[in-house]
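Note that one protein chain is taken out, while the other chains of the complex remain in position.
Labels for the chains are A, B and C, by order of writing; each one numbers its residues from 1.
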C-alpha cells in the first residue's frame, strides 16, 4: 500500500531508487508566492552529497536538482513542485556479487519478504540515496519557514561513544561533523580514521534544534507535534531512537526536577524540548536521534544466501564509515517538513478566537 | 485541523475530555467476522483504570465500555464500531482553584495558545483520561492480531532510576508494576512509597514486545513500521522518547557489533528490534518509551497566572505518582493499533507474487 | 478498509446502524470558539426525521441529539465534537421475514458479497437512518459557514416526472416538499397520494444552492470543489446522479452559449454553477442530484433468497414513498460539510500573497 507521502497540508511524495534513472520529490500544498530557485535547494543537497567529509563514501554524484513545475517567474504558484535529481554514477554492476546474498543489517531480507521481489542493485528504495528527495523537499519547507522566522539546524552530539559536552552551535560549522563541541569533534575525527582502518563503522547521535517556532503547533491527539517529529525522523533509514527535550533522561528524574517552571519571563529550563501536551510552547524545539552504525562494513560477516545456506561476505562497495554527518541535512529536512506542515495546519485553527 | 484519527486501513478516531459526558472511540475498517464482546475490551480498560496499583490516583471510575454499533450476533460486521465510556466521577469543581493558573509541565498553556480558549476542568483533552478511548480501540486491534498469532505485551523496565536487569516476562504479572525483574520491582515499589511521602512523582521506561509479527509489515518510506510505532507511542501524553531494539545504545556500537548476523536458523541477536529498513523481519518487535514524571506534584511550585503574574501553586487534586503502570496498557494499545493497521495494509501488497 | 470519514481539515466520521443502539458522528477539526448548542443541531435533525411530511414513513423517532464532547460554556473548544442520537423505535423483528431474502434495489446483496455477513435487520449501515449522523455533523458545519456568510439551502425541483418551472426559493417553505414552484408542488403531492395507493414509489431531483461562498475554494486537481461535492452527494444512498450548473444540459450547448460572459459587474449567467476549473467563482453554487425511487415498494416483486432460489416478496415494513423531502437536509448537510472543509483548507493557501 502507498507509503511514500508525508504531510497533510504541505505534502511531499518521494520516489526513486539508488540505481534507477533518477530520484525525486513532489511538493504539493506549498503556498503561492514563495521565492524559490534551484540554488536554494542545491545548498542543502550539496551538504547531503556523497564524496565530501571525513566519514563519506568516494561515490560521486553531481546531485543537480531540476525544478520541473510549480514555479513562475521565480515564485511558487501554489501548484505541485516537482523536483528531479538524475542519478549519474550508479554502478549497479558492483552489486552483482551480492545478487544472491542478504547483507546483515540491511533491508535486503525484509524487502524480499514484503514485496516478493529481489532488486539487488544497491539498496534500491532502502538506499540512503532516497533521502536526496527528502532533502530537496525539505529545502522548500525551510524557505517557507524562514518567512515565518523559523530556523532548523542540526549537528553531531555523539559519535562512536564520544559525546559533545557543549552546545556552541556557532562553532558547529568549524568542523565537518557539525559538532557543537569542537574539541570533541577532533576526537571523533580521529576515531573515524581509526575505524576506517579497522574496516568497521560508527553510530552516533544527532541533535536537531528548531528556533522561532510559534506556540500552538501540533494537533492532538494523534497528530501531536512530538509524535509527528518522531515518525518523521524514525522514517530515516539509520535512525533507531528519537527523544524530545530531556528524553530518556527524564525517566530518571522526579517531577519536581523535570517540570519547567513558568515565570513572567517565560519557561525556566527546557526539559520539555519545546513541546507540551504535543503542542509547541514557543521555546526551542530540541530533538535527538540515535543513528546506528552503517551495516556495510569492510570485514567479513556471516550471513545466508537466497537458498538459506550459510555464506561469508565482505560487502566492500563504496560506503561511508558513519551515516553522520551526511544524515544531518536529512534530519533537518524531516523536521522542516513536519514544521511547515503544522505551521500551515494551524492556519485553519485560530479562525474565530 | 483534525488530528484525532490514527491508522489508514484499520482506523480509530477518539473523542472526549476528562470532565465531559463521556470519552470514546470509533474503530473503522475492522474486518467482518471478528468475535468481539464488551468483556474483551473491559479487560484492558480495567488495567488502565484509576484506583488500582501502588502508583495510582484514588479517583474511581467504573469505566464500563458500551459497544454502540458494528456488532451483530457477537461478531463484527465490517462497519464502524463505536465504543463509549461514560465519565462518572468527574469533579470539575476540584479544579476551580486552577482556573487562572498554568500548571507547570502541563498542556494548559499550550492548549490556550493553540486554541485561544481555556477549559480549566482538569486536563480536558490532554488528560490521561483520553487514553481510555485508545485502550478500548486497542483491545479490538488485539483481538484481530490474536487471529494472526500476534501478541503484544509491555512492562516496566525502569522507574525513578531503578532498572530491571532481567526480562522474565512470565514473572511480570506477579507484581503490580508488571516489571519483568521482580527483585527490581520490589525496590521500585519502595521508592514509590517514599516519593509519595515527599509529594513528588517518578518517571520510568516501559518496554513493549510484540511477538508473532509476520515479516513484511511497514510501508517505505514514510510509513515505515518503526516510524509509525514511534508516532503512535510519542502521541501518548507522558512519553518523551521512543527507541527500537538497541535504540540509543546502538549509537555507541560499531557496525560489527550492531549487525544481527543472519544464519540458516534465523537472526543471531535482535539489535534491530525486529525491524529492518522499516519493515518487520519476523523477529520480536521490541520498543521502549521514556515516560516523564507526572507534572502534578504535591509540592508548591512557581508558575504564572493568566495575567502572567508570578504565583505559587500546589496542584493537589487526585493524581498518580507515576504514569507507570497505568500507561502500560496504553502503550500496548498503540502498538496493537499500529500492527493491526499494517497487517491489513500488507494484504494489498502481495497480490501478484 | 475504513471508509466512514469525510473531509480533511473539518472532518466527520459517522457510525451506527438503523437497528443498533444509536447512530452518531464525530466532528474533528472544528475551530474553537463557535457558539453551538444541541438546539442548533436539532433543527436540522427534525427536518430529516421520519414521520413528518406527505411522503414519509410512520416510523417515529424522537431523534434527540446529545453533544458528548468538544463544548465548554456553549462554545466549541477545538477538540472533537461527539454527537450521539439514540435509536428508540427499532423494530428489528419486523424484518424477520426478510432474513433469507435479497430485497431488489437494496444493498442486501452487495453488503453480503462485500462483508460475507448478513445483518438482516433493516438496511443496517445502508439504511437512510445512517444519514442522521451526517445531518447532525452538517449542522455544525452550517454554523461555521454562517460566520463566514455562507448559507446552504435545498429543495425539490422534480418529483415523479413533474418539474418545478420556477425557482421562487422564499416560497419553498410554504409546501412540505420544499419546492420553489408551489403550483408544481401541489401536483407533486397529488401524485404522491396516488402512488401510495398503487403501492409504488417515486424518484425526483433535488437542487442545492450555496450562497455567499467566497471565490477561491477547491484544491486542484483531485480535490476540486465540484469533484468533492459530487462525491459528497453521490455517497447518499438514493442518489444516482450529480450535476453542477447547466450540468447535463451543457452537453448540448455550444461554447458561445455555455460560457458565462464576464462583465465589470460580475458574471452574466451561471452555467458554471459557481465553479470554474474546480474553484469557486464567488457566484452561487448550484448543484442538482438525481434521487432514485425508494426500492421498498408495497407490491410483490421477484427476487431470490440466500440459496439463490426464486421467491416473491412484498417488502411492507414502514417506508416512505420518496426519499424526497427527507433527503433535502441530508443534501444540505453534505454540501455544508464540503464547503466548511474547503473554507478551512483555503486558510493555509493565501499566506504570502
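We adopt the following convention: contacts are C-beta pairs under 8 Å (C-beta built on N, C-alpha and C of every residue); 3 or more make two chains touch, one makes a residue touch a chain.
Note that this is a predicted model, so its numbers are computed, not measured.
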Out of C:24, C:138 or C:160, only one touches the absent chain, namely C:160
Absent-chain contact - pick from C:138, C:155, C:203 or C:325: C:203
Considering the whole complex rather than only what is displayed, give the residues of subunit B touching the chain that is not shown. 8-9, 29, 31-34, 78-79, 147, 220, 344-345, 347-353
If the missing chain were put back, which residues of subunit C would it touch? 1-6, 8-9, 14, 102, 104-107, 109-111, 113-117, 123, 125-126, 130, 158, 160-161, 195, 200-205, 215-224, 226-235, 237, 239-264, 268, 271-273, 275-282, 290-297, 299, 301-304, 308-310, 345-346, 348-350, 353
Touching the absent chain: which residues on subunit A qualify? 1-5, 7-11, 13-17, 20-24, 26, 28-29, 32-33, 66, 68-72, 75, 77-82, 84, 114-117, 119, 121, 124-125, 344
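In this text, only the chains that are shown with their structure count from here on.
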What pair of chains is linked by the most C-beta contacts? A-B
Quick check: how many Å separate the C-alpha centres of subunit B and subunit C? 38
Can you compute the centre-to-centre distance for subunit A and subunit C, using the mean CA position of each chain? Integer Å is fine. 46
Contacts with two or more other chains occur in subunit C at residues 8-9, 29, 32-33, 78-79, 344
